[in-house]
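The other protein chains are all here in position, but one chain of the complex has been omitted.
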Amino acid sequence: MSKPTVYEAVPQFGRLRNEVLYGDVWNQPELSKRDRSLATCAILAALGKNAELEAHMKMGIENGLTVEELRGLVVQVAFYAGWPCGVNAAKAGMELFAADLGRS
Amino acid sequence: MSKPTVYEAVPQFGRLRNEVLYGDVWNQPELSKRDRSLATCAILAALGKNAELEAHMKMGIENGLTVEELRGLVVQVAFYAGWPCGVNAAKAGMELFAADLGRS
Amino acid sequence: MSKPTVYEAVPQFGRLRNEVLYGDVWNQPELSKRDRSLATCAILAALGKNAELEAHMKMGIENGLTVEELRGLVVQVAFYAGWPCGVNAAKAGMELFAADLGRS
Amino acid sequence: MSKPTVYEAVPQFGRLRNEVLYGDVWNQPELSKRDRSLATCAILAALGKNAELEAHMKMGIENGLTVEELRGLVVQVAFYAGWPCGVNAAKAGMELFAADLGRS
Amino acid sequence: MSKPTVYEAVPQFGRLRNEVLYGDVWNQPELSKRDRSLATCAILAALGKNAELEAHMKMGIENGLTVEELRGLVVQVAFYAGWPCGVNAAKAGMELFAADLGRS
Partner (left out) sequence: MSKPTVYEAVPQFGRLRNEVLYGDVWNQPELSKRDRSLATCAILAALGKNAELEAHMKMGIENGLTVEELRGLVVQVAFYAGWPCGVNAAKAGMELFAADLGRS
């Protein structure tokens, strides 16, 4: 059998992800999905969680953010969470930024 | 004389705040002021900087965020930065939330 | 009316706390309540969330931790999360420690 | 000669590790080795120190923790330190979880 | 009896502080006391540990740092650890900065 995912490795974690995080929190009406993506990317960048940030930047584009807005986020992160968090956020979005510049 | 502000106490810091942070970064076109406020609140909540978060939540309302959107942010923060960060974000916005509920 | 709690101020947050955090996560069988308290205190101490840490140290005593074990936790935190986190954890447990020493 | 370890590269650091961290702190009576492991894994997960977390999860099993208890820790970490810390903790324990599932 | 200090409340913590932190680490020859103070203030500012930062800024002056150097540190912290960490560092040093400006 193939190597389990983190959610298969810890089944309660997978259940809570499906039922609560994606099945409940993301669907609540207070904040749009586009804004949840922007906030989530900002949080992940501030905490230096780059693997998740890369995934959420791509999901953010699907939810209506633009590549240019993600560039603005990188700078805002650099000033409020520190320069290295800005650098890491730019790395996490590199695939999107490079494609946008025609250099992917 | 009165006690100096942090920006009077460290004059270079005050100069950079005026020239760069508020005179440059916040005015760049990639991200709207409303979205910079949302991202900044998300960053400050994730890093547990409550005094700044309280100020930026109020500035966010002036920049076009709604109180209800800030409620959505609290929950998103709780799940992505940990429950205590959500609690702290709710405390930072308490004046806004209480007024919105007619309980200020 | 009195000032709202954080969970009244952000109703979705209160719902998720009751349904998910206390109504689900804390009741799962993988880890005992005593061990969940120990782990939660360790997490809160590492993240410097002192108000929550103080409450969870007291809840931990109800869940079967001893005051002496919390003293051991303070030292472990100091070495793995840094000295100031140890100092803060000792402050968060001060009421318990002082009572244990007959100096409350 | 081979590349030095971190403790050979910084000899005072190696001396303090042997004399203080492992020669003193871990042997103190306030907290059992099993509980020190649980607390240390919780701290490392909250701080996102995955290389150390992977090593301490394995050491925790030797000190009496069960794989199922580590699964419970992953979920507790996700809620108190944020979802990405839970994901990272699950990754750090993947070798243990996969072996337990017969999928290593 | 009076309320115990954190080091009286957790005696092993007090013993390790005296024997190891101040009795050993701070006396090692690799880094001068002045430079240990500068590094310690930088670390505490980056981690937002303001009570300890205030004490170590004053100890740093005794160890040979100048008030002007601490002003430079505030700005360096703001850029590398994020603006709110700079603001907090300026607050932690306010007594020193105000006295230096003749406004204490």
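So that you can tell them apart, the chains are marked A, B, C, D and E in the order they are listed, and the count of residues begins at 1 in each.
The criterion applied here is as follows: a residue touches a chain if its C-beta (ideal position, glycine included) is under 8 Å from a C-beta of that chain, and two chains touch if they have at least 3 such contacts.
The shown structure was predicted, so the numbers you read here are calculated from the model rather than taken from an experiment.
K.L.:
List the shown chains that the missing chain touches in the full complex.
P.N.:
Spelled out, the missing chain touches these shown chains: A, B, C, D, E.
K.L.:
Which residue from C:Phe13, C:Tyr80 or C:Phe97 sits in contact with the chain not drawn here?
P.N.:
Residue touching the chain left out of view: C:Tyr80.
K.L.:
Of A:Val6, A:Val25 or A:Ala90, which one is in contact with the hidden chain?
P.N.:
Looking across A:Val6, A:Val25 or A:Ala90, the contact with the absent chain belongs to A:Ala90.
K.L.:
For chain E, which residues lie in contact with the unshown chain of the complex?
P.N.:
Where chain E meets the chain not shown: residues 21, 25, 28-31, 35-36, 38-47, 68-69, 71-73, 75-77, 79-81.
K.L.:
Could I get the residues of chain D that touch the absent chain, sorted low to high?
P.N.:
Considering the whole complex, chain D reaches the absent chain at 1-4, 6-13, 16, 21, 43-44, 47-49, 52.
K.L.:
Footprint of the hidden chain on chain A, which residues?
P.N.:
48, 71-72, 74-75, 78, 82-84, 86-88, 90-91, 93-94, 97-98, 101-103
One rule holds for everything that comes next: only the chains that are shown with their structure count from here on.
K.L.:
Applying the touch definition from the top, give me the chains sitting in contact with each of chain B and chain D.
P.N.:
Touching chain B as well as chain D, we find A, C, E.
K.L.:
Tell me the rotation angle, 0 to 180 degrees, that brings the C-alpha atoms of chain A onto chain D, to the nearest 5.
P.N.:
Copies differ by a rotation of 120 degrees.
K.L.:
From the C-alpha centres, identify the chain that is farthest from chain E.
P.N.:
A
K.L.:
Which residues does chain C have that touch at least 2 chains other than itself?
P.N.:
Those would be 12, 16, 21, 25, 28, 30, 43-44, 47-48, 71-72, 75.
K.L.:
What topology does the chain contact graph adopt: line, ring, star, complete, or other?
P.N.:
Here the contact pattern is complete, since every chain touches every other one.
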